[in-house]
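For this view, one protein chain was removed and the others were kept in their places.
To keep things simple, chains are lettered A, B and C as they appear, and every chain counts its residues starting from 1.
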Amino acid sequence: MPKVPGMIKGLGVTFGEMVNTLKPSGGPVTVQYPHEKEEPTARARGVIALHEENCTACMLCSRECPDWCIYIEAHKTLAPPRREGGKPRQVNDLDRFSIDYSLCMYCGICVEVCPFEALFWSPEYEYSEVRIADLLHDKDRLGEWMETVPDFEPYEAGSEAKVKKVPRP
Amino acid sequence: MNTVLALDLAYWQETSIKVLVVAILVPTTALILGIVFLFKVMSWMQSRLGPQEAGPRGLLQLLADGVKFLQKEDLVPDRADRIVFKMAPMIVLISTVLLYVIIPAGPDLIVEDLPTGIFFALAVSSLSVIGILMAGWASANKYSLMGGLRAAGQLIAYELPMVLAVVGVVIQAGTLSMQGIVLAQANGEIFGFSGFGNPFILTQFVGFFIFLAAVQAELTQAPFDMPVAESEIVGGYQVEYSGFRFLFFFLGEFATAFAFAAITSVLFLGGWYVPFVDPTSDLQNYLGPIVLFGKIMFVSFLIFWFRFTYPRFREDQLQTFAWKFLIPLSLVNILATAVLKVVF
Amino acid sequence: MTVTDSQKLAYVAAQAADARVNLEFETDDGMTLNMGPQHPATHGTLRIIAKLDGEQVVSCEPLPGYMHRGYEKLCEVRTYPQVTALVNRIDWLGSFANEVPFILAAEELMGIEAPPRAQHIRTILFELSRVANISLFLGDLGIQLGGLTIGFYAFRDREHVLNQIEAVTGGRFHPNFDRIGGLKDDLPKGWIAETHTAMQKLRDFCNQAEDLLIGNEIFQARTRGVGIIPPEVALSYGLSGPNLRGSGVEWDLRKHACPKGLAYDKVDWKVWTHPDGDSFSRCWIRLQETREATKIVDQLLDTIPAGPVMAKVPRIIKVPEGEAYVETENPLGAMGYYVVSKGDLVPFRVKIRSASFNNVSIVPWVTRGVLVPDVISILASLYFILGDIDR
Partner (left out) sequence: MEETPTDDLREEVLAAFAAELGDGLLESYIRPGNDLWIRVTRDAWPELASVAQRKLGFTFFDFLSAIDWLPSPFARDMDSQEDLAVHGRDEKAPTPMTQGYAGGDTRLQVFARLLSMSRQMGITCKVDVPDDDPSVPTWSSTFAGANWHERETCEMYGIDFPGHPNLIKLYLPGAFEGHPLRKDFPLLARRVKPWPGIVDVEPMPGNDDAEADA
């Protein structure tokens, strides 16, 4: 049989929330999405950006990818020597670096295994497409995301990890 | 005799105006309740804003939804009883429309002041049970059938406490006429002070709460929403309905909520009576509807507030609650009212 | 759009398979009610076939498998670091917790132990995923029982936890943050203070949930004395987590058999049990556990030791030959990974023991003779995640 207290408390909760939503200091928790946007955190895994200069086509990311969604093609070419008077170096020049975001499960393994710091996470998330084939981002598109990559955050006290740097042009 | 319409109309003219008024009122009131409570108040209580895109602050959203429903295909299940299936929403809506006949909004603003007004209201409101049962049966769907049967059991169970709660008011007012009940409250006095009249909620508060609980059940609103229980039987008798037939159910539900809120205001809160104004004055015809509307919104708020707060009962618990608690309580209330009526 | 013959054949085969299942469950008297795979009460694609007599359930049989992804097979072709990205998806509401037992099992095989700082942060994230998971349970419970409002509060307040998880791991739902020998990264600056605030908000939410739902008389009438599971039955079905503690068995892997690599021994907290074994006790225990978890997080946040978050591990991880089974107290119950290694890059066999699988297998037993609305409240109180049943 319904007793009063629990039911009255419930009414109080909903009424209180209504007042809280309506009063200027409270407001709703929802965000009217296309008009206003929430800022994701700096570490958010939104989209993978490629810093092409650092990539050596070592295929590590492509191999470690659990979904097999990174496609890399490259060719050998000669680059100017690092020191003056040295021999020209032989480097791998990227022909193709594509990530298929319709397969990607955003695990971040590719970013983690990259030994040359060529891949970065960007919190950008607005790149949905009407056609699924358009989700295959080529190396130019991946390169454009570099602008949106935020700096790495400093660490909490007691940490021994070093803050990495994002390469900027 | 004051009259708003100082016109002398022929019977057919008067009747067609009345039909028109009811035909406009039913969807309008449903829209108002839908937007204000279902969309806005519910959203606020859930810490959000509700629809924002259609119209200023999303106020036209329900209109847009209505248009959308009209555009949808009118689906009839293959094995449904076609005639009964198509008729059911109409019957629910007819029961709602008939309720509006006896609601007074002013001394002269009433479609028909039947001498047995409240009796008529309770009678036609149970008509919707037949519509719901028809819908549940004709859909050829197990969920619909369960929903329809639950609705029938529930509405019949709550008809009784509702009638018994009204009896207390009727005893006190000494009339079944809606206008008579309003006037009885308007002419009453609280310990010799007659400014507010004497709304029956003061003497009939037990009746008021029984009536409110019964209204909640009658409208199949939570905590008594088993007939449509979304998470159990996925909408119950409405499962197979689409397009404008679903819209009819929707209109019926909210217009009935409005009508019952109006009846509650008339029975317990003094109806259209504007305090400190002579009940027979012509001002009542202008201010009365506003006062009544305010009261209706208050009662609707209570109804929807409960709806948005409580989880639902189980079917057998609901019956227990009706038969073992509400009905004995209302009988005691009648007894007490009658005794006090005789004593004073 | 053209339909090929093979598509037609596949459709016919699917229909025939469906019809056969229906036939298997058709009764000669009474009514068979098919709930799901699309049904609001099954949050996911669980199909339940109930034989009814009026509104009373004669027998009720869940049919899982609509979301079976074959993780045990998929794990066999993935390297150890890749598996964590996969198992995130098992119990998607408390996803970090899925990684932990697997990593602990691999650590055990390799003989590595994570540094204390990593153990602490791991435990914090573990508890945060518990809070995220169970707070949504409280909301879902309301939705199942007809009180919609609490569901919105749950989504609102779970967001605080998800934001904290995201700030560390970068993923809201699939953190993929736990590594063999430690963690992927350290905490960002200011995170500890923010998490304290979030935990306070979650405690407020728990109070709201208690006022709005758990303390409500209608809710209690719906759940008390419904779906009673005695302790012996719970044990023989392998029920775990709050479902087991709701039957009065005091057994919490965090307290009684905590595997190495988690910092539960450093905090002071209580294991809640309830003697009744009914739906209400299971819900009530989950509410208390959410509160307890916020307290654990608060304590751990204040005592994080300094140091590295990663032990020395080889760059290419090859796990030595052996077998290990590690189970932890996940939000849904005991979750364990039986890892068999052949000294290769990939595990040879991974048996995933998920909590919901055992928890749901009791449904046919516990729903005999109850009413249809009780099936809903029992399912809601047993609390399963489809991904956790089907894996």
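Throughout what follows, a residue touches a chain if its C-beta (ideal position, glycine included) is under 8 Å from a C-beta of that chain, and two chains touch if they have at least 3 such contacts.
All of these numbers come straight from a predicted model, not from anything done at the bench.
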Displayed partners of the chain not shown (whole complex): A, C
Candidates A:Met59, A:Ile132 or A:Val163 - the one touching the absent chain: A:Met59
Hidden-chain contact residue, picked from the options C:Phe102, C:Phe126, C:Phe357 or C:Tyr383: C:Phe357
Which residue of C:Ile103, C:Leu138, C:Cys283 or C:Ala334 touches the chain not shown here: C:Ala334
Those residues of subunit A which, in the complete complex, touch the missing chain: 57, 59, 62-63, 65, 68-78, 90, 92, 95
Interface with the undisplayed chain - residues on subunit C: 13-14, 16-17, 20-21, 24, 64-65, 68, 70, 72-74, 76-78, 108, 232-233, 235-239, 249, 251, 256-257, 322-325, 327, 334, 336, 338, 340, 342, 345-346, 349, 351, 353, 357-358, 361-362, 365, 390
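The criterion applied here is as follows: only the chains that are shown with their structure count from here on.
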Closest chain to the centre of mass proxy, which here is the mean CA position: C
Which of A-C and B-C has more C-beta pairs touching across its chains: A-C
Whole-Å gap separating subunit A and subunit B, where each centre is the average of the chain's CA atoms: 54
Distance from the mean Cα position of subunit C to that of subunit A, given in whole angstrom: 27
Whole-Å separation of chain centres (CA-atom averages), subunit B against subunit C: 44
Subunit B: positions in contact with at least two other chains: 45-48, 308-310
Interface hub residues of subunit A, defined as touching at least two other chains: 1-2, 7, 10, 13-14, 17, 29
Footprint of subunit C on subunit B - complex, ascending: 45-48, 142-143, 146, 222-223, 225-226, 229-234, 308-317
Subunit A to subunit B touching residues, read off their complex: 1-2, 7, 10-11, 13-15, 17-18, 20-22, 28-30, 32
Interface residues, subunit C side, partner subunit B - complex: 31, 33, 39-41, 55, 142-149, 152-153, 156, 212-213, 216, 218-219, 221-222, 371-374, 376
